[in-house]
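One protein chain is absent from this view; the other protein chains keep their places.
Note that the chains are named A, B and C in the order they appear, and that numbering of residues resets to 1 at the start of each chain.
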Amino acid sequence: MAIKERMSGNEAVAYAIRQVNPDVMPAFPITPSTEIPQMVSTYIANGEMDTEFIPVESEHSSMSAAIGAEAAGARSLTATSSAGLALMWEELLLAASNRMPLALTLVNRTLSGPININCDHSDGMGARDTGWIQIYAENNQEAYDNFIQAYPIAEDARVHLPIMVCQDGFITSHAVENIELLEDELVKDFVGEYEPEEYLLNPGKPIAVGPYSISNYAMEAKKNQEIALENSKEVILEVAEKFKKLSGRGFGLFEEYRTEDADYIMLLMGSAAGTAKQAVDEMREQGKKVGVLKLRVFRPFPAKEIAEALKNCKAVAIMDRCESYNGNGGPLGSEVTAGLFRHKVMIEAVNYIYGLAGRDFTVSDAVHVFEELADAVENGKEVEQFQYIRLR
Amino acid sequence: MSDYSLKNIMNKPERLAPGHRMCAGCGATIAVRAVLRALHEDDHAVIGNATGCLEVSSFMYPYTAWEDSYIHNAFENAGATLSGVETAYNALKKRGKLPEDENFKFITFGGDGGTYDIGFQSLSGAMERGHDMVYVCYDNGAYMNTGIQRSSATPMYADTTTTPVGKQSDGKMQNRKDLASIIADHDVAYVGQTTFTSDFKDLHSKANKAIYTEGPCFLNIMTPCPRGWRYDTPDIMKICKLAIDTCYWPMFEVDHGKWKLTYEPKKKLPIEDFLRPQGRFKHLFKKGNEDLIVQFQEEVDRRWEDLLYKCAR
Amino acid sequence: MRTDITKINEKSPHTELTEGLMVFAGGTSRLFHTGEWRTNTPVFHEDLCKQCLLCAPVCPDGSIPVKDSKRGAFDYDHCKGCGICERVCPFGAIEMKEGNTNGN
């Protein structure tokens, strides 16, 4: 029986963490993810879970300690946002290259400067090449569901990679919304016990982690890491299938909303996807063939699957909540267009930058984008291929 | 430790296997071997290691010199990494996932760069949080791994590649940071500063206390580096003896806040005796630089007096 | 899946390397013979040795094996010939000879 509740995205993730009850959680406060370690600490203080919490002195140390704990054989996680993730950067790479299946719950917030506490995806996107699995949530429900699926994905023998479960800072992390929770026992069974084969604390079976590697081995090691990330794609889908049996809620690498006959598709991640769906519904009522492709799994990047999903539309709006300062688009813009090109899907693909540092994104913004795509295709109007929304 | 016997202690199996790639005559591995001899044979250990000479030389894939479990993470986070390992141990023990009767000890090694400087915050955090671990700094007074750049552990006037001696420079301008005192001020369980003596009793005793005292413990071990200090490589034990007899490197411990000198030279030698055999101080012996040696001596004296005062309390 | 490092070498394909380049074993460096680096070689004169063992702890390479409180022959597979042991021997039982010999 699903438990109907209402809670914020941060509460939902903390609730999931309590249910999973991992072994070790080092964490350091940073807005807007601070509530997660706070709530976990409170659960621990009240005896509702018994994870060992390490109040570290920086995010660099939280990721370092998480790696140490995971290598030692403990299921580990941390939480952070923005500058905290940036400070971890070196360690993110090590978590992945050392093949540590730990979890990080990221509450997306823009990176400085200027300093600002609101949402965009520049923190997660900045870590896109660190070898982590990255999964983005539209709302509190998905943040909860994704976290429950995190360890079964990361700990799968085909994967053994760290996983970042992301949600939009404040927009979902601090918004109270309806949610359906699973019973503790169901979650525990679903996630299971962590039983690594080799770990530091295995008496009489020492291991060594984190070598210096000469060039003759390092390139091969990186390839193995890449293979593991590729493998995670099928594991993500398998875990989603099992999760669906448990919860009734299905997940893929992305969600296609009213795209089957759509001429114009908006591709985006996170909370704005809900807003875009609302726009789609309103425009569909007026007979406009529009749809949304909500990317859930950004790493591994499902380029082929996206190309397949977009091949029949006339134009796609690729929505980046992040600037990548390359003069050519945002991260999604670059990766999606590369994927389309490689798979010979030659459609109009306009890259929009929206919602930086908490700039709002509304239903009418989404409608405007769809209208611009239609104008380009139907009336041949030239559209700037890389543009900002709501820029003054 | 009154029953310490080098002959008995040396019977213990080596926990740092040969075949590592440290320089011939390296002091760091002498220190590591000595620290690990203090482990009870039946106890397991997880060894942490900050990036540095020791790390790149002792675990070069697929060759690990460590008989115990070992983790190297990065340069600046040996304290935090081992915090995680130690916490995992507590978590897994609590949950019955580790055998009751198997004991693990947690020891991490870092050079002075990884300890005094870039790893300082991580070390401070680990010590303050009270993890049951030993952080061992093998202090050779510079970033030797990258080619002898100054660190905050480098003594004043040392010639390093980032404080080179030249027309306008007498070498490093600042005195070295007194890390052992700083860590002692964290109110940790045990701090020991030591180096090599012929029977290794002082080092062994401190390592033993550090490993088997509950709570966070810190060892600062002076480990000469023949390449960076430019002395005659086989003379390492002589260099160490001069360091303690000139009181350049006092040996002391702080056991639960109680300061204690563990060695006092019968006759305190002038600092020149320690400086002269080292190429990094060659310029101090040029005509006209006598005042530099005087200043060096004054600083040594000042610190020694301060230490005597602390130990007398 | 304990690691047999004799099966891993610089020509191994990626599929034969361990996950995360971890090594699931201890002390595998023994298979790497640093004795090859030696340009001077310590020679042990057993007849002069009084088994004080001062030489054993000062060896950076653990190349002076001790058993039953007695030192044995140098481990020439690993000894780098640094000469520290010669300097600490009070009895002249260790002599440094030029070249990489195995004590001969």
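For the reader, a short list of remarks on this structure follows.
By our rule, a residue touches a chain if its C-beta (ideal position, glycine included) is under 8 Å from a C-beta of that chain, and two chains touch if they have at least 3 such contacts.
In this text, contacts and distances are computed from a predicted model.
According to UniProt, the chain absent from the figure is "2-oxoacid:acceptor oxidoreductase family protein", selected among "Spore germination protein", "Cation:proton antiporter", "Multiple resistance and pH regulation protein F" or "2-oxoacid:acceptor oxidoreductase family protein". Of the chains displayed, those contacted by the omitted chain across the entire assembly are A. In the complete assembly, the contact with the undisplayed chain comes from A:Ile117, out of A:Ile44, A:Ala83, A:Ile117 or A:Val377.
Across A:Ile347, A:Val363 or A:Val377, the residue that sits in touch with the chain not pictured is A:Val363. The missing chain, though absent from the display, is touched by one residue of A:Ser61, A:Gln134, A:Gln149 or A:Thr172; that residue is A:Thr172. Taking the whole complex into account, chain A touches the unshown chain at residues 6, 32, 117-118, 138-139, 168, 170-172, 174-178, 271-272, 274-275, 277-278, 358, 360-363.
In this section, only the chains that are shown with their structure count from here on.
One finds 43 Å separating the Cα centroids of chain A and chain B.
Within chain A, the positions touching two or more other chains are listed as 98, 206-209, 211, 213-214, 217. The set of chain C residues that touch two or more partner chains comprises 21, 23, 25-26. Contacts from chain B toward chain A in the complex involve residues 44, 46, 48, 55-57, 59-62, 64, 66-74, 76-77, 79-85, 87-92, 94-95, 97-99, 102, 104, 121-122, 124-125, 128-129.
Considering their complex, residues 23-24, 26, 50-52, 54-58, 60-62, 64-74, 76, 90-91, 94, 98, 200-204, 206-214, 217 of chain A touch chain B. Within the complex formed with chain C, the residues of chain B that make contact are 6-8, 10-11, 14, 16-30, 33-34, 37, 58-59, 61-69, 196, 198-200, 233-238.
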